[in-house]
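Here the structure is laid out as C-alpha cells; the discussion comes afterwards.
A protein chain is absent from this complex, but the other protein chains hold their places.
Should a chain be cited, it is by its letter among A, B, C and D, assigned in written order, with residues numbered from 1 in that chain.
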Amino acid sequence: MLSNAQFLQLAIATPLGAALIIACGLPKRFAVKLAAVAFTLPALIALWLWSQFPAENAHQYSFLSTTYTGLADFGISLKLGLNGIALPMFLLAALVGAAAGFYALRSGAERLKLYLLLLLIMHGGLLGVFASVDIFFFYFFHELALIPTFIMVGVWGGRDRHYAAMKLTIYLTAGAMLSLLGLIALYVKSGANSFDLIELTDAIAAGGLDVRAQNWVGGLLLLGFGTLVSLWPLHTWAPLGYGAAPSSAAMLHAGVLKKFGLYGLIQIALPLLPIGMQHWAWKLALLAAFGNVLVVGFVTLAQRDLKQMLGYSSVMHMGYCFLGIACYSVIGSGGVVLLMVAHGLSVALLFLLATSVHHRTHSFDLAEMGGLAQKTPVLAAFFVAATMASIGLPGFANFPGELTVFVALWKFSPGLTAVAVAGVVISAVYGLRAAARIFFGPASEQLQRVHARHPPTDLDWREKLPALILLAALLFFGFYPKAISQPVDQALGHSAATQALFAPMKTR
Amino acid sequence: MHPMLNHAILVLLLPLASAAVIGLFLRRQGALAAWISTVTAGTIAAISIILLLHGERFEDSVEWLRFGTFSVSLGIKFDDLAALMLFIVGFVGFLIHVFSLGYMHDDPARARFFGGLSIFMFSMIGIVLADNLFMIFIFWELVGFSSWLLINHYHEKQSAADASKKAFIVNRVGDFGFLLGIIWCYYATSSGGAASTVNFTELAKLTAGGALPHGEWIALLLFCGAMGKSAQMPLQVWLPDAMEGPTPVSALIHAATMVAAGIYMLCRINVLMVPSALEVITWVGTITALYAALCAIVQRDIKKVLAYSTLSQLGYMVAAFGLGSTSTYALIDLPVATVATGVGAAMFHLTTHAFFKALLFLGSGSVIIGCHHEQDIFKMGGLRSKMPVTFFTFTIGVLAIIGLPFFAGFFSKDAILYLAMEKNTAVFAILAFTAVLTSFYMVRLWKITFLGETRSDAAKHAHESGFSMTLPLVVLALLSVAGGYSGVFDRLAGSVAGLVPEPDASGHTIILLVSLAVMTVGASAALLFYQSAATDTLEEKFRFGFSWLTWLKESFDRAYNYYVAKVQQRVAMLLNFLEQIFLAGLIIRGLAGFVGLIGYGARAVYTGSLHTYVFWFLLGAALLWAFAAGIF
Amino acid sequence: MTPLLATAPVYGLPSYLFVSALLFAIGFFGVLLRKNTLVIYMCLELMLLASTLALVAFSKFNGTLDGNVFVFFVLTIAAAEVAVGLAIIVALFRQRHTVQVEELNQLKH
Amino acid sequence: MSTEFLQAVADSNQWWALGPELTVACGALALLVLEILVPKKDLRFVPHLAVLTLLSTLIVVALNFDQTFGGEALFGGLIKLSAPGQVARVFFLLSSLLVCFLATICLPRARAPRVEFYHIVLVVTAALMLLAQANHFVMFFVALETVTIGFYILVSYYRERALSLEAGLKYLVLGALSSAILLFGIVLLYGAVGRVEQGGIVHTGFEYGTVLAFLRENPGNFLATAGALLVLGGVAFKIGAFPFQIWVPDVYQGAPTPVTAFLAVSSKAAGFAVLLTLVLNVFAPLQAVLVPVLSLLAGATIIFGNLSALTQRNTKRLMGLSGVAHAGYLLLGVIAAFTVPWAAGAVWFYLFTYLLASMAVFGVMAYVAGPDDRAEELDDYAQLAKDRPFLGGVLAVGVGSLAGIPPLAGFMGKLLLFVAAFQAQLYGLLVVAVGGVVVSIFYYFGWIRAAWFEIWTPPAPGAAPAPRPSPTALPFIGVVTLAALVLATVLLGFYPQPLAGWLLAR
Partner (left out) sequence: MADTLFLLLSALTVATALLVVVNKNAVNAAMFLLLSLVGLAGLFVLLDAPLLAFVLILVYAGAVVALFLFIIMLLDTTPGSFKAFQPLTVTAAGLGAALLGFGLWSLVHRAVLPLAPKSVPVPTMKQYAELLFTTYLLPVQVVGFLLLIAMLGVIVLSKKYTEVGERRTENR
C-alpha cells in the first residue's frame, strides 16, 4: 500500500506518464482508454487525500515528499505537499481536470491523440502547481501546463485562433517572466538560498526583508501574477483567448490555471511580503474594483459572442479575487480561496456547456439564438445552474466566496464594497440575459434553419458526466462551504500569526 | 437541542428533498412529481400547524462558514412571528399545491413546475426560520431564483422570459442595498468591542443596550431588500409583469407569501429601526399603495388588476410598519425599545391579505381555466351561473379586500387606518383615498367578470372547475372570513397579535365610519359606472383621465426601458468600444505594432553592404576606446 | 651585431607607437572608404602590419624577444589569410564578375 | 637564456596532456591520407571516420573529464589544463560531432568536395579546444586565427553559390578587421606590461598570469585598459555582441547549414570560453571598467538581437539574430561571474542547452531545406507538423528550448543565468533580458506557428501554389540523432542533474 505522500506523487505522475506513453506512439483506442484512467485516477486520489487531510494543523504541509533533481545546490528540489490552502486548489484541479478530460475523450477532435496528450500534460502541470512546496516547481509546473494551452488554441481553436494564440502566448509569457523575476527576487533577497517555501518563510521570519525590497518584489509579483490573472488593464488576452480556445483547454485554463497567480499571491506574496502587499493594496483594489468589476462588467454587457462574454465575465470575477487579496486579511484571503474554487468549477462548467450549445446551434452569436430550451431542456437546466452559480446564487459555492470577500472588503473600504456589490447586479444582468437569449423565447430563425439540417439532441452522457461532476462539486461546496473554509482558515490564521512578526517593521 | 427543533429542520429540508427527487429522477413523471410535491406541502402544513399550536418557541444554530473572525451561521429562530409566518406559508402553500394539481393537470412540464414550487417552499421557509441576516439573505436570493424559475415556466413565450429576467434583476437591485446594509450592520455591531453579529436575538440585545451607530443608513439599506421583494416604489415594476407565470404561482408567490417576505423581514429587524428611517418607509409604502391603486383602475387583464391590488396592499403593510411608534413594547419575550405597533398591524394585514389574495388569485385562475385561458375581463361576463362555486368564493374575497365589516380585511385595514390617523394625517388621508379606489376597482372587476351577459365564445363555454380547484377556494374563503377575528388571529399569531393597535372607543367609531364610507363610495361608484359591456365604459367617458392613468402606469416601465436601452446598453457599448479600439487596439496592438516597427527598423540596418558593417565596427572600437579612456 | 642606435634616440617608444597607431588608423580608414575588395584587403594587411610595428617596438624597448617571435606568427597567419581571402575573391569574381563591395549585397535584411 | 630554462620549458611540453587535440588533428590528417589511398567510390566512408574520431575522443574525454587537469600550466605556460577547459573540450567535440552529422545531410546535395570539409572541421575543432585552454596570448591568437581561417573556408564552401561566397567575403573582411583590432589590443597589453622578472625568469605581457598580476598593481593603466578592451572587442566579434553582431545574419544565411550551426554553436561558445577566462582570470582587476562595458554590450545585444529578429522570415537569419540575443543573455552570466562564482558554470550550462536545441533545429532545417537548400523561409515550414510530425515535434522542442520555455532545458539555462544575475544585482539588465525574452516569444512562437498551426489554411485562391520542396528523406541515423537531442533537451529540463551536477557543483 502506498503512503499518502506517494499517492500525491502518483496523482501528478499519472497524467504525465500517460502523456509520455501516448507520445511514444500508443494506438488510438488504447490511448483513449489510458487517458480515461489518467484523468480519473488523480481525481480519486485527490478525494482520498482530502479525506485524509488533518484539518487541525492545516497550516503545515501534509503528505510531504522530496525528490532531488540535481539543483539541490541551488535549493531547488521537487518538494510536494499540501497545506490547507493548497488542498482545495488541488482538489479543484483534479475535478476540473477530470471533467475536461472526459469531455475531451469523446469530443471527436481531429488528431485526438495529440489533443489528449496535450491535455494530459496540462492536467499534470496543474496538479503539480498546487502540490508544489518548492516555488520553483510551482512556477515550472505552471509553465508546463501553459505550453499545451498555446498549441491547443493554435491548432484546435476557433475564430481568430492564430492571433489569439499569439497574444495569449506573449501576454502569459510576459506575466510568467515577471513573476519568475519576483520569485527569484524572493529567493535571493531572503537569503534562504532555497526555493523551498517552508525554508523561505523561516528565513524571512528570521531575517526579514526591508521595506524597499518588499515594495519592489511585491510590485513585481503583482504585475506578473496580475497579468496571468487578467488584472485590468492587462486582461485583453483573456476574452480573446477563451473565445478561441477549444473547450477543454478553456475549461482547464480559465478554471484552474488562471488561479495560479492568485494562489501565488495568497500562498507566497501575502505571508512573505506583508508590507509590500499593503503598499500596493489600494492601487490594486482601485484597479480591480473600477477596472475589473465595473468597466469589464459593462463591457461584458455589450458582448454578442457567448464565449467572449464568458471570457469577459471571468475577467470580471477575477476582480473580486483581487479585491479580496487587497484587503490583506484572513477573511479576504479565505474568501478568495473559496471563490477561486467556486469560480473554477463554474467557469469550467460554463465553457463546457457553451461548446455543447454550439454543437446544437452552430453559432456563438447570442443575437442569432433563442428558444433552444424547447428542444434541449436538460442542457438549459445545466446552463441555468451554471449561470446562477457564476452570478453568485446561494446554494452554489460562489456565493459564500463572494459574500466573504464583500465582508472583508467592507473593512478595507465601504465605498469599494458598494462598487463590488454593484458588480453582482451587473453580472446578474448579463448572465440572465445570455441564458434567456440562448434558451428562452420562441425559436429563432437561425436555430430553425440549423435544426432543419441537424435535428438537435439533448445532452448525452458524455456531456452530462463531466457537467455533473462540476455541478455536484459546486453544489456541495455551496451547501457546505466549511469543507473548504476550515482548512483554509487554519492555514491563513497561522500565516497571520507569522505576519505578526513583521508588525514592528511597519514603523520603520 | 430543543425537542421540537427537529420538526423545524424537517419542515425546512422536506421541500428541498422533494425538489431534489423531482429534479433528479422524476423529470418525465409529471403526475408522480405533482403528488410528491403536494404531499410534501401537506406535511409541511401539518407540521407548521403542530408547531404553531404546540406553543414551544426555541432557537438554535450551527456554524456554516468561518474565516478568521467572520463566521456565518445557519440557524432557526422559531418565535411567534416565525410560527405565524410558517403557518401562512405552509397552509396557503399547501392549498395552492392542491389547486395546482387541477390547474396544471395538462401541462407538459408539470414536473418542472412542481419541482419549482418545492424549491420555493424551501426558500420561503428558510426566510421564515432564519435566525440571522446572512441566512435571510441566502434564502432571500433563493426565493428570487425560484420566483424566476416559476415566472419563466412558459419559457417559450418571449414575454415570460423577459418578465422572469426582469423580476430577478430588479430583486437583485434591491439586494444590492440589502447586502450592503447587512455587512454594515455586521460591522456596526462590533463598535463596542463586542464580536460582530447579525443574529436577531443578539441584535435585539445590543439595541436594548444602546443604539447602533449609523442606524438610519443601515435601516434604509436593509429596507432596500424589502423594497425589491415586496415591490415597493420604485422597484415595483417587476410584479405586474410577473403575472406571466401560471396563476397558482401568482397566487402563492406574487400575492400571498414571497412578496410578503419583505414585510416579514422588516418585522424581524424592527429593532434596528430609527424614526427617520421609519418616516421614509412610511411614505414609500403610502405612495406605492396609492400609485398601484390608480394603476389598477385601468387594467383589463384579470390578473393584472389583482397584481396591482397586491402592490397596493403591500404598500399598506409597509406604511403600517413605518407608522409604528418607537415606544416600548414587549415583543415576544424581550424588552424592545422600538417599533412594535407597526409590526402588529403589518403582520395582521399580511395574514388576512394572504388568505383573501390567494383566494382571489385562485379564483381568477379558476376563471381563466374555465374560459380557456382568456384573461381579458371585458371578454367574460355572466360567469356567475356557469361557475357558481368560483363566483361565491370570489365574492367573499372581494368583500374581504374592500373591507366589508365582519370580513377579515375589515379588521386588518382598520388597524392600519387607525394607526395612520394617530400618527400622520396626510398618510391617513391618502390611505383612506386608496381604500376608495380599492373598493372601486375590485367591485368593477367582480361585476364585469361575473355579472351581466357573456361576451365571448370562451366565456360561453365556461364551466366550473374540478374538485381539487374548488376545495382550496372554499377553505380560503372560510379563512378570509374568519381570519380577522381576534379569536382566530390571536391563536395564530400569539404574542404578535398583542401588538395590533386597538383603537379606543372614540377612535373606533371614527375609523369604523371612515372605512364604511370609503368602501361604500368606491363600491357604489363602480356598480354605478359599469354595465356589462365589451369595452370599458368608464374609459369612454373619461378618456383623458384614463389615458393619464395609463401613462402613469407605463411611465416607470418606460423610464426603466429607457435606462436599459439608452443608458446602460450605450455605456456598455461605449466601454466596449473603448476596450476594443482603445485598449486592445490602440494601446496593446499599437504597442505591439510599435515594437514591430522598431523591429523593421532594426532589421533595416542589415543593409548587406560591407561598408556600413565596417562603420559598426568603427563605432564599436570607438566605444571601447571611450570606455578605456574613461569617457563613460 | 652591435645595436644601430647606440645613442639614446629622440624618437623613442611613443613615436613608434604613434606611427603604428597612425598606420592602423589609415588601414581602418581604407577599409571604410574603398569599394574594391582587393584594396580593402590590402588595407586590412596594413592594419596587421601596424600591429607588428608596435610589437617590434615594444619588444625592443621591453627587452623581451617574445614580441619579435610573435611577429613571425602574425606574418605567417597574415599570409595564410591573404591566400584564403584572395581565393574567395577570385571565386566570387567568377560567379559575379565584380569585386566592388556595393555590388555584393545580395544578403541583407 | 640558460639551457636549464630551455630544458625546463621543453620538459613542460607534455604532449600527452593534449591527447584529445592530437587525436582529432591526427584524424584530420588521416582523412587526407585516406583520400589519396582509397578509391573514389569508397570515399563515402570518410565522414564516418571523422565522426568516429570525434565520437571516440568525446567518449574518452567525457569518461576522464576530471582526471587530466591539475591546474598546472604546460608548454611553458602556453596551455593550462583546467576544469572549464575540459568542459570546453566536451562541448566542442560534441558540437563538431553534430556538425559532421549535419554535413552528412547537406553535403551530398551540393557539388562540393567532402573530405576537405571534414578535415577542416576536425582541425578547427582541435584549434577550438586549444583556444579554450590557452594561457598565453600567442597561443590564443594562433588558435583563434586557425579557427577563423577555417571558418573563412567553411563559410564560402559552396563555391558555386554566390551567396555562400558573398557570406565568405563578408566574414573574411569583418573577421580580419576584428582580428586586427584584437591583435592591436594584445600588442598594447604586451607593451603595457613590459618586462617582468620573477625569480630569474622573465615574463612578458603575453602570459595571462603576468597580465593579471600587472593589472592588479596598476588597475588604472590606460594602455593596458585599452588593450584589454580591444581584445574584448575581438572576442565580441566571435560571440556576436553589439555592435560587432552586424555580420551575423548575412554570414549565417549564406553559409552552408552545417557551417551555420558550427558558427552559431562552436564559434559562439569559443568566444564565451575565452571571454570567461579573460574576464575572470586575466582582466579581473579591471572590473570597474569591464562591468559597465559588458553591461552596455549585453543590454544592447539583447535588445538589438531580439528586435531585429522580430520580423525576420528567413530561418537562418532568424537563428543568427536570435543567437545574438542569446549572446546577450550569456553576457549577463559573464558579468554576474564577477561576483557570483558559479555563474561561469551557469554560462556553460546555458551553452550546452543552446547546443542541444540549436543542433536539433538546424537538423530540422537541413532536412526541410530540400534538395537545393533553398527552402529556408518560414512559409516553407507550413504544414510541416502534419506532413512530417517527427520533424515538427523536433522543431517545436528545439525552438521551445531556445525560447526558454519550461520544461525544456533552455528554461533551466535561463533560470540559472537570471538567478546569477539577480544575485549579482544586475536588476536593470534583468529587466531588459525579460523584455527580450518576451519579444523573442513572438518570433519563436511564429516559427512553431508556421510549422504547426498553418494546417488547414488553403492556398491562396486563384494563384497556383508553387510546389512545396519536399524535405529530404529521413534516414534512421537522422531520426536517432534528432530524437536523442530532443530527449536530452526534455530530460535536462526535468532532471538537470547530469549536466548541472557536473558544471555547477564545483
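Simple rule for what comes next: a contact is a pair of C-beta atoms (placed from the backbone, for glycine too) under 8 Å apart; a residue touches a chain by one contact, two chains touch by 3 or more.
Remember, predicted model here, so these are calculated numbers, not experimental data.
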- Query: What shown chains does the left-out chain touch?
  - Reply: B, C, D
- Query: For the chain left off this view, which of D:Ala162, D:Ala241 or D:Ala433 is in contact with it?
  - Reply: D:Ala162
- Note on the structure: From B:Trp217, B:Phe529, B:Phe542 or B:Phe615, the answer for touching the chain not displayed is B:Phe615
- For chain B, which residues touch the unseen chain? 611, 615, 618, 622, 625, 629
- Note on the structure: Absent-chain interface residues of chain C come out as 1-5, 7, 9-19, 21-23, 25-30, 32-36, 38-39, 41-43, 45-46, 49, 52-53, 56-57, 59-63, 65-66, 68-69, 71-73, 75-84, 86-91, 93, 95-96, 99-100, 102, 106
- Item | Missing-partner contacts on chain D, residue numbers | 1, 6, 9-10, 13, 18, 25, 28, 32, 75-76, 78-79, 111-113, 116, 119-120, 123-124, 126-127, 130, 138-139, 142-143, 145-146, 149-150, 152-153, 156-157, 159-163, 191-195, 218, 221-223, 226, 374
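As a convention for this text, only the chains that are shown with their structure count from here on.
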- Message: Need the CA-centroid distance for the pair chain B / chain D, whole Å please.
- Response: 77
- Task: Round to the nearest whole Å and give the separation of the Cα centres of chain C and chain D.
- Result: 27
- Query: Using CA atom averages as chain centres, what separation in Å is found between chain A and chain B?
  - Reply: 36
- Query: Can you list the chain C residues in contact with two or more other chains?
  - Reply: 28, 31, 40, 104-108
- Query: Among the residues of chain D, which ones contact at least 2 other chains?
  - Reply: 169-170, 173, 177, 249-250
- In the complex formed with chain C, which residues of chain D make contact? 138, 141-142, 145, 149, 152-153, 156, 159-163, 165-170, 172-173, 176-177, 179-180, 183-184, 186-188, 190-191, 194-195, 202, 204, 206, 249-251, 253-254
- Item | Residues of chain B that touch chain D when the two form their complex | 595-596, 598-603, 605-606, 608, 610, 612-614, 616-617, 619-621, 623-625, 627-630, 632
- Item | chain A-facing residues of chain B, complex | 23, 27, 63-70, 72, 109, 112, 134, 137-139, 141-142, 145, 148, 152, 155-158, 160-162, 164-165, 168-169, 172-173, 175-176, 179-180, 183-184, 186-187, 568-569, 571-573, 575-576, 579, 583-584, 587-588, 592
